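Yeah, one chain of the complex is gone here, protein chain that is, but the others are all in their spots.
On to chain A.
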Amino acid sequence: MALLSVRDLRVEFATSGGVVTAVDGASFEVGAGETVALLGESGSGKSVTAQAVMGIVPKPAGRVCGGSITYDDRDLLAPGVAKGLRGREIAMVFQDPLSSLNPVFRVGAQIGEMFRRHRGASRREARAAALDLMKRVGIPAASKRLDDYPHQFSGGMRQRVMIAMALALSPRLLIADEPTTALDVTVQAQIMDLLARLQAEEGMSLVLITHDLGVVAGVADRVILMYAGRVVETGPLREVYEHSGHPYTSGLMASIPELEGPRERLVPIQGSPPDLLALPSGCSFRPRCRYADEQCAEVEPVLRQLPDRPSTHQAACHHPEGVLTDVH
């Protein structure tokens, strides 16, 4: 039984140019204790999907207009349910920790507030619990830093504070939306290491949302690739990276410059990222795809198992045979 189950999710946004479907029929599951990467570039709908799970789709512009989200047998789209679980059962870490922290409260008090509000802890108990958490997320000299303000922390340390707050109530699902995108590469390595370690210790489910295929490679069990609001490929990480069944996935892999071996000319994906206001008929990726034919213009491809690949590996493409035999 999956802990989180998303079925045919549709989220629309009203923009000045018209209504866009940011998430268009996305379905996926996250098992208990599993680490899943939700991958995609700008406009893919990955962050909006997470907002829908958390019940924080920006209103009134955004609206969940179809599908279902089930968490541990509870309907997250029913009024009040997501709000009740937020923080306790499902927690989230964002890209920019500075805008998520209150600048005028001391960091220790902000972490402790979680225990005071949700657990009825006394001021002293909350402070002790906050200190404990700050140590667990690797903040040096934590007892001295309890009374510092957010601006006195570096970017990497602020992200640790956010992770400490997210873990305060021992959630069973942690969603991290581009948690390392704003950080330097050496600090990014620290934070990914920390998230992986905490996931193992807590046994929680972890959803990592990122545009960077490399960041999650050593961490995630499974990947879900989104393009223009739809899930285009899903499967075990190594299986998907090594035997990509969707031309978008194989295109992304070929676009990343290598850190070792001979330098070869990159093979980019042609064209521009999708304009959600003017999506083509059928497969959204078709204008950038070298396998596209008439069928792709007429019929929207659905996720299905790839020929001679494990059943857990699925792609939404009419021509996976060509993609699979294409060696980059």
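Criterion: contacts are C-beta pairs under 8 Å (C-beta built on N, C-alpha and C of every residue); 3 or more make two chains touch, one makes a residue touch a chain; residues count from 1.
Basically, contacts and distances are computed from a predicted model.
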Protein name as given in UniProt for the chain not displayed, "NADH-quinone oxidoreductase subunit H", "Taurine ABC transporter permease", "Cytochrome P450" or "Oligopeptide transport system ATP-binding protein": "Oligopeptide transport system ATP-binding protein"
Touching residue (missing chain; options A:A14, A:C65, A:A78 or A:A217): A:A217
Residue touching the undisplayed chain, where the options are A:L76, A:M92 or A:M157: A:M157
Residues from chain A at the interface with the omitted partner, ascending: 41-42, 140, 154-157, 184-190, 193, 211-215, 217-218, 238, 241-242, 251-260, 263, 265-270, 272-273, 275
